[in-house]
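Working notes, structure below.
Just one protein chain is left out here, and the rest sit where they should.
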Amino acid sequence: MNRLSQLALSDEGFVFDPQTGDSFQVSETGIAVLRALKEGRSDEDIAQQLVAHFDVALEEARRDCTDFRSQLKNFGLA
Amino acid sequence: MKDLAIGVSGINAVDNPGPGIGVARSLKEDASLNARIIGLAYDAMEPGLYMDWVVDRSFIMPYPSGDGGAYFERLAYIRDQHGLDLLIPNLDAELPLYIKRAGELKDMGVGTFLPSMEQFKLRGKDKLIEVAERMDIKLPKTKVCTSLDQLIAAVDELGLPVMVKGSFYKAYAAYTSTQAVSHFHALVAEWGYPVIVQSIVVGEELNVIGLGDGEGGSLGLVGIKKISVTSLGKIWTGVTIKHRAMMEAANRFIRELKWRGPFELECIVKGDDVYLIEINPRFPAWVYFATGVGVNLPARLVRAALGVDQPPAPDYDAGKLFVRYSYELVTDMVKFQQAVTRGEVG
Partner (left out) sequence: MSKRPYEKPVINKLRSGLMNKFGWSPAYARKVRTAIDGVSVDELCGQFGSPLFVYSERTARRTYRQMFNAFSTRYPNVVFGWSYKTNYLQAICALMHQEGAIAEVVSAMEYDKARLLGMPGEKIIFNGPHKPMAALEKAVSEGAVINVDNLDEIVDLETVAKKLNRTVHVGMRLNLDAGIYPQWSRFGFNLESGQALDAAKRIARGGRLKLNGLHCHIGTFIMDPQAYAREITKMVKFGYELREAFGFDMEFYDIGGGFPSKSRLKGVYLPPEVAIPGIDEFAEAITHAFSEALKPGDFPKLIIESGRALIDESGYLITSIVAAKRLADGTRAYVADGGVNLLFTAFWYKFNVELDREVGGINETSVIYGPLCMNIDAIDEGIQLPPLKRGTRLIFSPVGAYNNTQWLQFIEYRPNVVLVTEKGEVEIIREAEDITDITRRERLPKHLELKNGK
C-alpha cells in the first residue's frame, strides 16, 4: 500500500508515481477506487461506494473492483 | 488582417525530425500573416506540443488510417472549437488521405495546397523514368521489376552494385545478386510491387526545395548541399548553392508537371550531369533553411492557398550556412497530463 499512498491523482484521470516516474491514465471510476484504496477501505466498501454514486449493480461493481486490483498488481502498485 | 488558424502536422522535432516545426516557425516569422499555429501530433511526446512560442495550440490526432473517418471528425472538432483555415500536412503517411479527400476539406472550409492524386503518383519511384524524361534530367539506370525473373535480369543488365528500392519507401544497396534477391523479397513483403533497381551513381548529393503554383509557375526554389548528416542520414549542417543545371531541372519539374504544392528533389550531381534520385511531395525537415535565406516557402504556400497575389520569389545568396543544434526546454508535467487526458495542449 505504500506506493499507492504516494501516487499523485488528478481529477482528470492522470496519475503520477513520484517514486518511479511512471504515469498512468485512469478512468473516473478508477480514480474513485484509487482514492478509496489510499484511505485503506475494503473491497466490499469500495463496491458499495461505487453503487451509491454510479449506475451499476453491486455484483458488477464487486467484480470490477477485483479486476481493478489485479490491474494495479500488474503495474506493481498494489 | 484577422488571425489565420493554420494546422501543421509533423511537429515531432526529434532526432529524425518532421518538417512541422520548420514550417510553423516560418509562418510565425511572417508577421503579416498573423498565423495561429495549430499543431497536429500523434503522440503526447512530440516536442512541438511543448514549444508554445512556435505552436499555439496542439491536438493529439487519431492515425490517418481506415477511411480517415476518425481523423476527419477530429479535424471538424478542431475547426469548430478553435477555427481551422488551412492545413499543411507534412508527413508522407498523411498525404494520400489528404489528397484523396481535399474536396471534403474544402467543403469544411479548410484550405490546402497539395498536388493532385495523378501528380502524387508520378513521384512514385516506378514513375521516375517518365518524370525524369519530362524534366530532361538523367536518372541512374533504372529498372522497374514486378517479378523475380525481372529483378535478376535487371541486376545482370545494370551490373553490381545496385540500389534496390521499394515503391513507397526504403532503399538498400546490394553488392551481390543474393543480397539483391533478399532485399527484393523483403521489400515486396512490406511494400508490394513494383520493386525498383537502380545503378549507383557516385557524385555530390544536392537537394532542392520548392513550391509550384499548380499552373507551371514557381513560387520559389532554394538549392542546398548537405555538409554533414547524422547517423540517421538527416542534415546537420548545410550550405546554400546555385547549381544551374539542377535549378533548371527543378523549374522544368514545376513547369512540365504543373506541380502544385511543396516538394523536395534529391539529386546527385556529377559535373554538369544531374541525376534524379527521389521526389518528396512535401516540405523537407530543413524547410526553415530556405526561410532563413529569405525564401519563406510556407508563408508563400499560405498566400497561394488563399489566392492572394504575390511577387515572384526573392533571390537568395549561395554560401549561407545552416547549422542545426540541440537545445532543451523544461516545463511542468501539467502539459503532458493535458495531452494525455484531454488530447490537447495550449
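By written order: A and B. Residues from 1 in each chain.
As a working rule, contacts are C-beta pairs under 8 Å (C-beta built on N, C-alpha and C of every residue); 3 or more make two chains touch, one makes a residue touch a chain.
As the structure is a prediction and not an experimental result, all values here were calculated from the model.
Participant: Of the residues listed, B:Ala24, B:Ile37 or B:Val188, which one is in contact with the missing chain?
Facilitator: Going through B:Ala24, B:Ile37 or B:Val188 one by one, B:Val188 is the residue touching the chain not shown.
Participant: Given that one chain is not shown, which residue among B:Glu73, B:Asp156, B:Glu205 or B:Asp315 touches it?
Facilitator: For the chain that is not drawn, the touching residue is B:Glu73.
Participant: Could you pull out which residues of chain B are in touch with the chain that's been left out?
Facilitator: The missing chain touches chain B at positions 42-45, 60-68, 70, 73-74, 77, 93, 96-97, 100, 146-150, 168, 188, 190-194, 339-343.
Participant: Going by the touch rule given at the top, which residues of chain A touch the chain that is not shown?
Facilitator: 13, 15, 22-30, 32-34, 50, 52-56, 60, 64-65, 67-68, 70-72, 74-75, 77
Just so we're on the same page, only the chains that are shown with their structure count from here on.
Participant: Round to the nearest whole Å and give the separation of the Cα centres of chain A and chain B.
Facilitator: Here chain A and chain B have centroids separated by 45 Å.
Participant: Could you please specify the touching residues of chain B with respect to chain A in the complex?
Facilitator: So the residues of chain B in touch with chain A come to 333, 336-337, 340-342.
Participant: Help me check something: in the complex, which residues belonging to chain A touch chain B?
Facilitator: Where chain A meets chain B, its residues are 10, 12-14, 16, 23, 25.
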